[in-house]
Every structure is written in C-alpha cells, then in structure tokens.
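Left out: one protein chain. Kept in place: all the others.
What follows is chain A.
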C-alpha cells in the first residue's frame, strides 16, 4: 500500500528542524565527510548535531534517514564503517546506501536498521533491485529519474520492496553513481568524494556587458546573458560550442528542475511508497517552501481533495521545471 511518505532534505540541523516543522514524514541527511553525495563545504552534520537532530525529529514523529550513498575507494572503507556505526548508535531509522560493501556491512552488523538503496546505485531493473533485496535485505529503492510511470508500475509488481521516487529538485539524468564528468575536470569524484562540481573549483566571472560566465577548474561551462536565468555550474548542464553548430548549446541537458506536483495521484496509484524532495544543499527557505507545499498536496490527495500546489518555479534551477521522463521519454 502506498503511504505517500514525504522524504525531505536537511543540510544543517536548522534545516532539519525546518523540514520537521513543515511536515516531513522523514528527513535525510549526512555527515561532514565523503560518506555522502552532498559533501559540500560548511554543510552537513557532526555526530553531536545528528544526535540532537534525531532526538528533535523523533519527538515530532519524524524519521531520520542517514545518507551513506557514496562508494568507498579501496583502502578507505573505515570511514564508511565508522559512519554506519555512529548512525546506528545515534538511532537513525534507515541508511541510504549505494555501495554493495557498505550495504553488506550494515546488513551484517546492524541488521535491525532498514536499508534503502540510493539513486546513486542506479538500480532501474527488477532484476537489479531484487538482487539488493535478496542479498542485503534492502527495504526500499530510490528509483533513477529515467523511468515513466507505467514502467514504475510494472517494476512495483516485480520487486519485493518499497519504491521511492524524486518529485522535486535536481533533474540529473546522468547514470547516477557512474558519472565521472566532475572527476575528469577536477580530480575529485562525485561518487567517491561526494562532490559534484566542488565549490573550490568553481568561479563566476562578471563581464562588462552584464553577462556572467561560470567556470569549473578553469574551463568555461556556460555564459549567461544579462537577461538569462542561470543554472548550477555542473558540466552536465553546461552549454558548449562545437564545430557542427553555429551557437553554443546544451550538449547533455539544460538547467531545469523536476516538479511532479501534478503527477502525485498517478504515482501513488502506481504504487510509489515515498516521495523524495531533492536539495540538501539548499537553504531553510527552500526547505520550508517546498516541504510545506508538498505536505499540503499529499494531505489533500489522501483526503480525496484536489491538490493545490503552490507555485514553486522561483525555486527551480534556471527557473524552469519539467516532469521529465515520468511524463514521457521524449521530454527533451
């Protein structure tokens, strides 16, 4: 049965309290290190902060999911082992994992704590998902953002675990957990260091005509006219010049955010158990606005009312939104 749980991002303790107060059923967060895929400067939780945050969330009946969703490089597994042990000691309700070694460790050492399979594992077929369920006891899979609703409905029939889908935020369509674009330019890995376009390698330049260029590791990846909306400085959202085209163009994908507010009833009907809001790197203002809007929408749907979603386009990347592959594979 679909409960339409709302899974909300928290990059700091204050953001976690904001998400809880705005009606999150669960919040997800990470430690201040490479064990999670939002290892950004000044973001995330110390063990002490996580302890008090878990207590705050549990007092309000909200679950805390700890993201350990990066891949330990050889010889560095201890960091992930320690993070799992600390999370278990602090009473988190589930671990979100991508790496099989991390999943195996938690399944053996902390068998009482739920395992969720991160989108970083890029498991999109029933066969792959069942493998994680059968071998590590995974209870929920976070599906990649490349599937249509009919495909999700079919997968649901063929797997023994819950499904979580993203409903708002970043619309990364690279094969998650496999993308090496950042690594190629900066030497830091999204998948092992938890940093996509590390801020230390990002530079914005303002030009005389009011345009702004964004650079990563010295490479210009986009240039926005003064009247254009901007996007994140990620290579996959960059605009490039090539010999066969006159103008620079978005070679991979354009700056745009996912917003499935209109598809929530169909997703619930397809058997989606939980809705995930992306954005641990975003502010309390974002968390408050987006979580409140989706809380209201989910409550309306549960009560049989028409969901009335607040306009969230101002919070989207490039101030554009899409239903992406969930609506059609021809979305682009």
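Keep this in mind: contacts are C-beta pairs under 8 Å (C-beta built on N, C-alpha and C of every residue); 3 or more make two chains touch, one makes a residue touch a chain; residues count from 1.
As a working rule, contacts and distances are computed from a predicted model.
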Fill in: "Succinate dehydrogenase/fumarate reductase iron-sulfur subunit", "Cytochrome bc1 complex cytochrome b subunit", "Ribose import permease protein RbsC" or "Sterol-binding protein" - which is the UniProt name of the missing chain
"Sterol-binding protein"
Response to the item:
Missing-chain contact among A:89, A:178, A:205 or A:241 belongs to A:205
Worksheet entry | In chain A, positions touching the absent partner | 11-15, 17, 40-43, 198-200, 202-206, 212, 224, 226, 228-232, 255, 281-286, 289, 314-319
